[in-house]
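Rather than the whole complex, this shows some of its chains in their spots.
Each chain carries a letter (A and B) given by its place in the written order, and its residues are counted from 1.
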Amino acid sequence: MENTLITGLYVSVISMAVTFIALGILIGVMYALLAIFPDKSKQVAGESDESVAMIEEPEVDEKANQELAVAMAVGMALLEHQGAFDAKDPNLGKLLE
Amino acid sequence: MNIDSLLSLFAAPLALTWQKAVMIAIGLVLIYLAIAKDYEPVLLLPIGFGAILANLPLTGITESHGFLGVLFEAGVANELFPLLIFIGIGAMTDFGPLMENPQLALLGAAGQFGIYSTFMLVLLLDKLPFISFSLAEAASIGIIGAIDGPTAIYVGNKLAPHMLGAIAVAAYSYMSLVPIIQPPVMRALTSDTERRVRMPYSQREISKTARVVFPIVVIIVVSLLSPQASPLIATLMLGNLMREAGVVDRLRFAAEGEIANVTTLFLGLAIGGTMKGEEFLQVETLIVMALGLLAFILDTFGGVMFGKLMYRLSGGKVNPLIGAAGISAFPMAARIVQRLGQEYDYDNFLLMHAMGANTAGQLGSVIAGGVFLTIMLGIV
């Protein structure tokens, strides 16, 4: 009668233990990976804008690019319409970045 | 003949039992929650929709040649859809924050406490008169505590396919309630001092090689420890490998994009299609829903309590709140940790650590689900 309870407890304890062991092993794996493959590309910050752009570009996905393009084009059109060009607003550059 | 076939026009309304009507109402509620409350809409809308279709009489839509039946056979019966979704999830997951603080991985194990405690609770309930759950059913309910839709669906379908609808609905509904369920538990279990602990941001950079090797090693380790977890962890890590490899971006974007989107839609519809009134509307379903909620609470309990243990052992360097992110529910749980931390100390930035615990929770959910399944299949 109590059989399923005991089986259940047994299953629970083993499962929990194995899960902790597995994640414990993964901790070891991660430390090992960090030790074996240290990051060599200690990036010297602020070297040049282009280099940063080139490095980061693969991270930006296509959609983001498209949205950016839409945003920029729309933004420029609106600004243009409002006569904001002929750059009287010195913040325009920042705004568009 | 004429009168007969005229009557056939009224056959459908006449076949609309109260169970079907209630299920249609439940489907409407799920769609309402999806649209008006933004509760995991990409899953709850298709599930609710499928539930409505499955309970409109005489349509044959869930039969083996019907629309939902075809989708079910194509990707739920063989567990293809949850695995394909996992490829997409892996492609969207950044394990960087976890690799910067490897010890956070333990929180991902602790955050699965709800699985086992809920499982035990169901076995206790089974001892009550009028309530009966098999060991496999109890395990399927417990797995809601993985707080991970694809894992719950994968394991549930292997152990108790007739409960798939209830399990999926519980998993995805409560997932949306995480911002409501977790904070009270987190506050109740922690002291003010604990909640204010600041954790410095590790400046460690992770090399590309380490990032690429990590998913492969995880697959091998986890598969050897728990072969039944292999398909789950393998698909999750395949997505991550494609992300970190950098040379297969068109596969990666296909996994994140078309594969994930199309599969999510089909999976939701097919699971909704399993929620037939006559089978769904039973006391057992109510118990599943109630215990599923409890599993979420018990998971948070497990995570935060383990966080407190780490706080002690580290001499106060670990903020126990980040334990709550160990349940998975990526990335919501991590954001809740950040928000709650800031509530007590505006300049406290726990987000990166919470993200680490959160991705550990994702790993922990899959591993726990797979281990649980491996042992259960050895017993049942």
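Keep this in mind: a contact is a pair of C-beta atoms (placed from the backbone, for glycine too) under 8 Å apart; a residue touches a chain by one contact, two chains touch by 3 or more.
Everything numeric in this text was worked out from a predicted model, so none of it was measured.
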{"item": "Copies per chain type across the entire complex", "value": "A x3, B x3"}
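As a working rule, only the chains that are shown with their structure count from here on.
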{"item": "Centroid distance [mean C-alpha coordinates] between subunit B and subunit A, Å", "value": "22"}
{"item": "Of all residues in subunit B, those that touch subunit A in their complex", "value": "98-99, 102-103, 105-106, 108-109, 112-113, 115-117, 119-120, 123-124, 126-127, 135, 138-139, 204-207, 209-210, 213-214, 217-218, 221-222, 225-226, 246, 249, 253, 360, 363-364, 367-368, 371-372, 375-376, 379"}
{"item": "Touching residues on subunit A, where the partner in the complex is subunit B", "value": "1, 4-5, 7-9, 11-16, 18-27, 29-31, 33-34, 36-42, 58, 61-62"}
